[in-house]
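For this depiction, one protein chain was excluded, whereas all remaining protein chains were kept in their positions.
Entry: subunit A
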């Protein structure tokens, strides 16, 4: 116990005796180092750690850096700064030194990486590649945490050595994998027989690969396929041509295509573009032109010159025979009408014939020799002769209905023409519309290549050939319309010779058109009709012109006669009207006289006027009229008169109707005003009765009447004439009195005549009255005494006659 205590005491003693270690304070050390610097014993930059507790020489730092690099082959500067505890600035500086002195090191993005690191990385990559067949560079870069560009630059020298792989579009592939894909590409490319867009092929291959690899399979870039494919093409493993980088045409296809085209073309001497489209040639024209320089490109087919020769021969034949031919019938059925027109234009015989006007081309394919057309034309001309009369009648009716004002007796042709022409225009346009719609309907029916629409440009072409400067049908139409405007009423004839009519006639004239078995003969006949129609119309027009000049003379004559008659009659009426004034007082007699006058004088005048006006109308419209027709002899019933009056146009009809009504009225004055209005309307002159004219008229009337009285044998009809003559002699007025008014007229003479003369007159008159009453009474009875009495009375009258005659004639003499 004590021993232990003693031992402890000794130990304590010993511990206290032990020498104490000597330590320098930090401050002292810092001062010492400073001193060493001052004394230049330390002649290099002494670095210190960030804690400030340690000094470190650059050499040591460098060694430490190198040691760190050796550990992993790669170290970041920031990590280095942490590890060494030295400021980053110094670390960077030293790192740059280290990297520049050692070629196997590189400083990238704040990291020092040694080649050793890359080698190991490459080995790792290689191992992984052997497992996965392919790795994306991006994946590697992400894994190594470096840029993919860097990876590429680093990997490239190691490809084939450390990394047994192929770099393609950012992917690494093992040779085996590449070989497999290559085989796929080759197999697919060899299997293709049709042109194909390679991208589509790559897509299918890609999906195939994905299926093989399962869901985890990595997508293969199509550029990879493409490069493999290009390589295969270059090596001649796949035959074909590549266009625009992606459009692959296999050689087998190209060959087959070529052979097919050759075969087709040599067989038929032509080939249609449709066929080429079916063969997969997208631009047939260029293709054919490059292959067959001598061929003729048409709209839908490509023809060998031999076809032209054949066509040419047929055309020549047709032209020589003066016949017609449908180019389509000679050409193979694949030719469309546009092609026919085009090929015709290359046909030398047709061209020369067209130049020498020996041939006319209709539609696209119909060639008519001008001889044939001429013969047709002649036939049609003859046909027209039969047509004329009926058409005229038809047309005049038509015109009246439409209210054409051509019955003006004056020379108002201009105005009349305007209205007719405007009517024609409207007529024409409406017909054109009809034709158009008909054409549209037809279009549907002839879709077998003969397109109606297509006819339009070709027809206009034809017009150009003929030297017409119109470029389109439309223009031509408008031109023809305007031409018709100028022609005036003569343009009507166009409506007579309608296209439909022409077509019908042509069908009759050319029966072999139907034999040809053409679906719709109109397609050929319409243009032909259109061609012939203007010529026919011209002929018609000329004929009408001739007729017109003839009619003009007639009209003149007619107008003259109308005027003459009108003058005569109207003057007479005026003359007689004056005489009516004498008997104005007696109402009933006056009315009677008026009526009588209207009936006897005015009505024939009205009839004549109406009939002649009607005739004038017809003449004006160019209708032939039989001149021998005796107008004056015709007497009309009131109904006929009204009808005729109504048949006139516009105001003239109203005036004419008024005139007719007035003629059946009771007042001569109203009739005269109506007559005047009518005359004014129709442009005729109505003469006024003046003194001189009245006297001469009266004189001639009197002379006339005197001669009549002198010659009169019939005792009954003598009386009114004597009375009239007496009125002339006494009053200087011409009285036209009906039998019933005679007694009044006689009594009116009482003051003027001396008694004996008046007595003679009254006796005669009463005797006449009794005779007439007896005669009227006797009509119904059988032979009885009345006839005796009549005869005795007549005899009595006859005895009186000389006295009466002397009464008149005597006074005349005195």
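Descriptive notes on the structure:
Here is the rule we use: contacts are C-beta pairs under 8 Å (C-beta built on N, C-alpha and C of every residue); 3 or more make two chains touch, one makes a residue touch a chain; residues count from 1.
Simple rule for what comes next: contacts and distances are computed from a predicted model.
Within the choices "Cytosolic Fe-S cluster assembly factor NUBP1 homolog", "Palmitoyltransferase", "Ubiquitin-fold modifier-conjugating enzyme 1" or "DNA replication complex GINS protein PSF2", the name that UniProt assigns to the complex's undisplayed chain is "Ubiquitin-fold modifier-conjugating enzyme 1". Only one of A:20, A:38, A:51 or A:267 touches the absent chain when the whole complex is considered: A:20. Only one of A:11, A:183, A:255 or A:773 touches the absent chain when the whole complex is considered: A:11. One chain of the complex is left out; on subunit A, the residues touching it are 1-2, 4-5, 8-9, 11-13, 15-16, 18-23.
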